[in-house]
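Sending over a structure as structure tokens; questions will come in a sec.
A single protein chain has been omitted; all remaining protein chains appear in their positions.
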Amino acid sequence: MDNVHKQVLEVKNLSANFYTSRGLIRAADNINFNVGQSECLAIIGESGAGKSVTALSLLRLVPHPGRIEEGEINLEGRDLLQLNPKEMRRVRGEDLALVFQDSLSTFNPVRTIGSHICETITAHRKLSSAEARDMARCKLAEMGLPAERSFRSFPFQLSGGMRQRAALAMAMSLHPRVLIADEATTSLDVTLQAQILHYLKKHLQECCMSLLFITHDLAAAAAVADRVAVMYAGRIVESGPVREVFRQPLHPYTSALLRSHPSFCPGRLEPINGSPPDLADLSPGCAFSPRCLKGREICRNKVPSLQELWPEQQAACHFHQARKNDLREAAVT
Amino acid sequence: MTFLRGERLAKSYIISRGWWQKEEIQAVHDVSLDLDLDIEAGKNVGLVGESGSGKSTLVRLLSRLERPSRGCLHYRGKEISTLPEKQLTSFRRQVQIIFQDAAASLNPRHPAEKILAEPLRNYFPAFSRKERRDKIDQVLQQVGLSPEDRKRYPHEFSGGQQRRLAIARAVIVNPFLVICDEATSGLDVSLQGQLLNLFLDLGEKFGVHYLLVSHDLPAVRYLCQRVVVMYAGRIVEDLPANRLDASLHPYTRALLKSEPRLEGSFSPQFLPGEPPDSSAYPAGCPFHPRCPERIEICAREQPFLKEISARHRAACHLAGKQ
Amino acid sequence: MQVMLKYLIRRLLTLVPVLLGVTFITFILMDLAPGDPAEILLTRRDIEVTPENLQLAREALGVDGPLPLRYANWLLDVLQGNLGTSFTTGEPVSAEILGRLPATAELAAGGLLVMFLLAFPLGTVAALLRGTVGDHIGRLTALVGASIPSFYLGLLLITYIAVPMEGIPVMGKDEGLISLLLPSVTLGFGLAATYARLLRANLLEVLQLDYIRSARSRGLREAVIIGRHAFRNALIPVVTLLGITMGHLLGGTVVVERIFAWPGVGRLAVEAIFDRNYPVIQGYVLLMGLAFVCMNLVIDLSYRLLDPRVRMEEGEGKVS
Amino acid sequence: MTGRLLRDHLSLTGLVIIILIFAVTMAAPVLAPHDPLPVELSERLRSADDQYPLGTDPLGRCLYSRLLYGGRITLQYSLSVLAIILLIGIPTGLLAGYLGGMVDGLLMRVADVVLAFPNLILALVVTGFLGPGLINVMIALAVVSWVQYARVVRGMVLSLKQKEFVLAARSAGTGPLGIIWHHLVPNVLPPVVVMATLNLGGLVLSIATLSFLGLGAQPPVPEWGAMINEARNYMVSTPMLMLLPGTAIALTVLGFNLLGDGLRDVLDPQGFTRPRQQSAGSSKPSPRLFSRRGSQ
Partner (left out) sequence: MLSRSFFKIVFLLTVLLLLSVTVGCEPAEDPLEDLEEDLEEETAEEPAEKTEQILTIGVGRDFYYGSEDRTYLHGSTNVWEGLVYLDENLEPESWLAEDISLSQDEKTWIFQLREGVVFHDGAAFNAEAAKANIIRLRKHPQTADNYKYMEEVRATGTHTLEIELKKPLPAFPVLISYFPSAMFSPEVIETGGTELAAPVGTGPYKFADYSQDRIYLEANPDYWKGEPNIDQVVFHHIPDEGTRVAALRAGEVDALADVGIILPEQVPELEGIPEINLLTQEVLTSIYMFFQTENAPVDNPAVRRGISKLLDREELVNSLLDGYGEPARAVISPLAEYWIDDQESRYDYDPEEGSRLLDENLEENEKITILVNSSWAARWPLSSIAQYLQTELDKLGVESEIKSLEMGAYNEELGKGDFHVSFCPWTGQDPDDFFSSWLLSGSGFNQSRGVNFSSEEADELIQEAVQEMDREERRKIYFQLQDLAEEKAPLVPVYHDLTVYATRDYVKDFQMDFNFRPDLFPAYLE
């Protein structure tokens, strides 16, 4: 993997906890990753794995009753967790933008698409409303939307695909450094998903933007990402270049995921048994151990740490760490 | 004999706008579809289409939950589209349906036991209480739940378990055909995999055939031998799943191309524009505004589904001409 | 705008059967009233009941002939603004009611104003302080407020506020705006409680919606988020409730007017009911029915102004 | 479900208030030291003592006894009205919603017309025509209120009818009656219970209001609203006469409101009984981050 990517966003030891009536929930536990310029990092995982909380943590928008415990979020050298609320507000939308899954609820139903984009622009830039409007129309057109009509439309008047593109236009209206797409293509039909993926990729290259692509759709991640991080029960269990990870998964969870998906599994599927763990009631060891076919004694007692097992490919698994040397050898030969 | 055959089925909804103004919305146009359901023709049939393509309406027509506005529905050679509910007992038992939203398809006020007993009581009134109970226990186990779950209410199950319960209700009466309306869409990968395998297993164990309605091509390909593609309320292509690569309709090909893949650099050749709204389907070939291969005739004339080769039908002016 | 106009026309047309129903009920009330209205009229006026007098009175009241004919006649009269004459004063009912209508309208407006002045700050503050002691106290206050019968509240206000305090009138509407104070409070208080609760719940619900999160993620100021995005959307269901409230409000005026000797139609109606002054009751019911229907129409229209989804549905937008 | 209700302090308070008021008023014949009706002029306006726990009213009747019996009457009549309303409203709504067509059209027209009048006003007028008296108040309130239930139930049925579980039941071979009885009724009832609880408070208020206006309870019947009306001239000299029944009404209504509010959260999460926007719902509940799962 070439190292041309200048790191734009570096996340270190980020933890976000929820204090609920059912106890402490570690929704994001010691998360580390970085995203380079023009790079796309996909975070994949099943629902409840902590992907969305991680995304919201980056913007410091973890909903009540959650809060960020510790860590560092470096955006081009600034630690976002050290900023005061006003500075943080300037960062949101301007440097870090977010696109949600459900574009219908992203927009306030009683305001036009245009007014949403304009208010985003004027919240950060000192522009006259006419200038803001022009800018907004321009952005909509860039997304292949009929600018004037979509500008004046209410969210419910646009079809799902158009709306998602409008949401994308809104997020990109200020040329953010990093775009976080939280399940942005999930509920769309394949052809529409292809459209969105197309626009995302296009902007990635044209605007020197970084993309944090959060999804549970392995195929979409595979299609768009340069690198991928797999989350399970609030932790990153594996990360690495997308092809390596999908071809040769190191963590049993990753490989099980792939074997559950008809696109990646040629024969009969071998889905993971059981269901994702209850975050409020995690076993002390590896969270995947109860479902893991390779689970051992140590897996149930000790949390494995993320270690580089392969060039640029890391995994948190006792089993593989034990076989680390074997792997290295395999690589050499 | 064809198990179920729809002939020129059409469904339109009347939208009332006050008491003098009505508007008719066509959800399904002149759809002819036969479900032979043998190994050769396709034991399991996949119905693929994007949202708004009319597949859900077609499902409701085929399962006679709604009456078609036009056209006939033949069940084992017998026209049933106008039969009263009372004479549909055999059909109802043979054709079961699993909905996308499992939680909504389970009465929140009934425990699992009661949910499963309901079809048994209706279709097998001769069963004794004990027989019924045994049957319920057995099916619960077969779908991966335990007999202890009998007393639990739907909201006490996880999403995956709710789906299993819905499946159990469908298969408990030994149906011939189970229609799965988006039954695996929007689920986590592992759960989706589990359910797909469960379908396969039950298919073998009970001799159940499936009509899998989905927008998820990989899942359809995994489970089905035959794929029917819908667009704008019409069937545009109908072909064996293993011949998908040889599909002739540009829409089917676009669908296949839109699918993100790991292999090869992904540069989706995405379709321009939006799927048409059911209130205003374009004239001519409904796909022509988005079609990369459209020719002059496409805007004028609507192509009909024609036999290209054995078990392969397509509705495209270009199909079979190359 | 044309969509709006079309909608308005359509709504007005659908009102026709409702209004026919309303008038029919009103008419039937009079017709089914126990006793012979002609005889009642005579006894009311201390006039001897003789067959000749009865016949004269009957003709004057138009109470002979078969029912549909009488209804048609009555409806014609009503359309011309003729609601008959009051048994007690002998004045035309329409004049009597219209003369008192402004007072009732003032009262209702005052009640609404009080309601909003109380409900908005309360509801908003409670929502923003969610979960704190202040919120619980607010919720309890609101519930208690909604539970106090308005007649009781009115009496309490008279005894403990109006009488001891100089300058706050006990009754009537002679002192200008200040006279409106206590009746409005009595009328608006209970409703304010309901609205504060509703507004709080709506704000809380809206505040946790995705588009609020989206607005935050775009770096908008909190004031803009609450004002522009949360508040307006939280108001939409409030407007829906207004229709029901109008009923409570109109009903409430009856009680409040009686307690505060407010010279409005409500009091006139109660007196008429007690007096079996049927023409006045009939006029009142008709008027209230009309007013209520019209108000609901206006509320509907304003609802459409607030919520483009409803506005567009029939016109340009898609069909759900 | 009950657990959740009991955890909420306010609903619990409501429940306790209601139970207490029910218990106390139903036990009135045991608890009341005096007959609430006979006039004893020599005992008039006595202040509280051993014989009269709360003193006497202007006609020398024990205020405490009258309060107890008054509550009994209020509750009895409110419940009776509610029973009538439910017995008429629910079946009508179910049938209209399920059958549609003529029945539905007719119901909706009737509802439109009845609902074109403010509730209290219509009740007032109907009572006016029937003549004063509690029974007539009861009839008037029932006439006026059943429509709302029918309409709400109809609306619920219309929405439930499209729900997958009803379609599934058809597919499971259940006939119309079975669907109404097994699938619609159990799902319609909980929100109706909420509505009824909240409505009970409203009925208590309506009965008291009509009695206060002189249309309801006739003397010497000790109804709370009528008692306030009788006590008005003693507002300054003997305020207790008015304050006690007033507080009693407020407390009862509060109890029902608290309980109904709590029940709504438990029994009616879809919010059928809450006024909200019509078709296009912006308030699609956002997915909870951590929903409770059953263990597997």
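The letters A, B, C and D name the chains in turn, as written, and every chain counts its residues from 1.
Here is the rule we use: a contact is a pair of C-beta atoms (placed from the backbone, for glycine too) under 8 Å apart; a residue touches a chain by one contact, two chains touch by 3 or more.
The shown structure was predicted, so the numbers you read here are calculated from the model rather than taken from an experiment.
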Where does the absent chain make contact, in terms of the chains shown?
C, D
Among C:R218, C:H248, C:R276 or C:R309, contact with the omitted chain is made only by C:R276
On chain C, residues whose C-beta touches the chain left out of the figure
34-35, 39-40, 43-48, 81, 87-91, 94-95, 98-103, 105, 108-109, 112-113, 116, 120, 124, 155, 158, 162-163, 168-172, 174-176, 223-224, 226-228, 231-232, 235, 239, 242, 258-261, 263, 271, 274-277, 287, 290-291, 294-295, 298-299, 302
For chain D, residues in touch with the removed chain:
37-42, 44, 58-59, 131-132, 214, 218-220, 230, 232-237
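The definition used in the following text is that only the chains that are shown with their structure count from here on.
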With chain centres defined as mean CA positions, report which chain is farthest from chain B.
C
Weigh C-D against A-C on C-beta contact pairs and write down the one with more.
C-D
Any chance you could list the residues of chain A touching two or more other chains?
63, 105, 109-110, 156, 275
For chain C, residues that touch 2 or more chains besides their own
208-210, 233, 236, 307, 309, 318
Hey, which residues of chain A end up touching chain C in the complex?
56, 59, 61, 63, 89-94, 97-98, 100, 102, 105-111, 119-120, 123-124, 154, 156-157, 170-171
Chain C residues touching chain A in their complex are 208-211, 213-221, 224, 228-229, 232-233, 236, 306-309, 312, 316-318
Considering the complex alone, what residue numbers of chain B touch chain D?
63, 65, 85, 89, 92-93, 95-97, 99, 101, 104-110, 118-119, 122-123, 152, 156-158, 160-161, 166, 169, 173
